[in-house]
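Written out below as structure tokens is the structure these notes cover.
Removed from the display is one protein chain of the complex; every other protein chain stays in position.
After this line comes chain A, so read on.
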Amino acid sequence: MSVQLTNRSKPVDRRPMNWVERLYLINIFRGMAITLKHFFKKKATIKYPEETRPFSKVFRGLQILNRDEEGRERCTACGLCAVACPAEAITMEAAERQEGEENLYREEKYAAKYEINMLRCIFCGYCEEACPKDAIYLSQTFTPANYQRKGFIYKKEDLLIPNPVTDPEGYQKALGTIGREKEGV
């Protein structure tokens, strides 16, 4: 005898079928009643482009490169995110800020090139954790489909958040609930 694991188990009925059961029709009607019940049930479908499934508060989606309140890039190309990345999806090239570029970059060093390969990225969020400058966040959107592999290598232009000075609306939208998880939004 086997151990009883749950109280939901039912013994298999191996009795020979009686006449009514062998007629099969009644069981068919029963089955059809079940499918008819499902016909009127609430549908599980989410009509995607119009409706979207609500993400969890801690959903880790597409990365964004953050700016500060004046619209300057926060990234200093320290490379910690690339080191932390277990999938080796991040590459970057550093450059020195020139005279007159103070309104573009927050500190003296910045990322001239910053690429994330979304086909490699596993959205673990280690880059966000590693970043000392609050420069990279995982947003609440996912990577859209693309026809080519090279379309999945996101350049700095693709990743940068809209400028809060010139495009405050876009900035707020892209920011989403980042950093506000604890507020319960």
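In this section, contacts are C-beta pairs under 8 Å (C-beta built on N, C-alpha and C of every residue); 3 or more make two chains touch, one makes a residue touch a chain; residues count from 1.
By definition in this document, contacts and distances are computed from a predicted model.
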item: Undisplayed chain, where the name is taken from the UniProt record, one of "Cytochrome c oxidase subunit 1", "Quaternary amine transport ATP-binding protein", "NADH-quinone oxidoreductase subunit H" or "Protocatechuate 4,5-dioxygenase beta chain"; value: "NADH-quinone oxidoreductase subunit H"
item: Touch criterion as defined above, residue of A:Val3, A:Ala44 or A:Ala145 at the omitted chain; value: A:Ala44
item: Selected from A:Met17, A:Met32 or A:Val165 as touching the chain missing from the view; value: A:Met32
item: Positions on chain A contacted by the hidden chain, ascending; value: 25, 28, 31-32, 34-36, 38-39, 41-45, 47
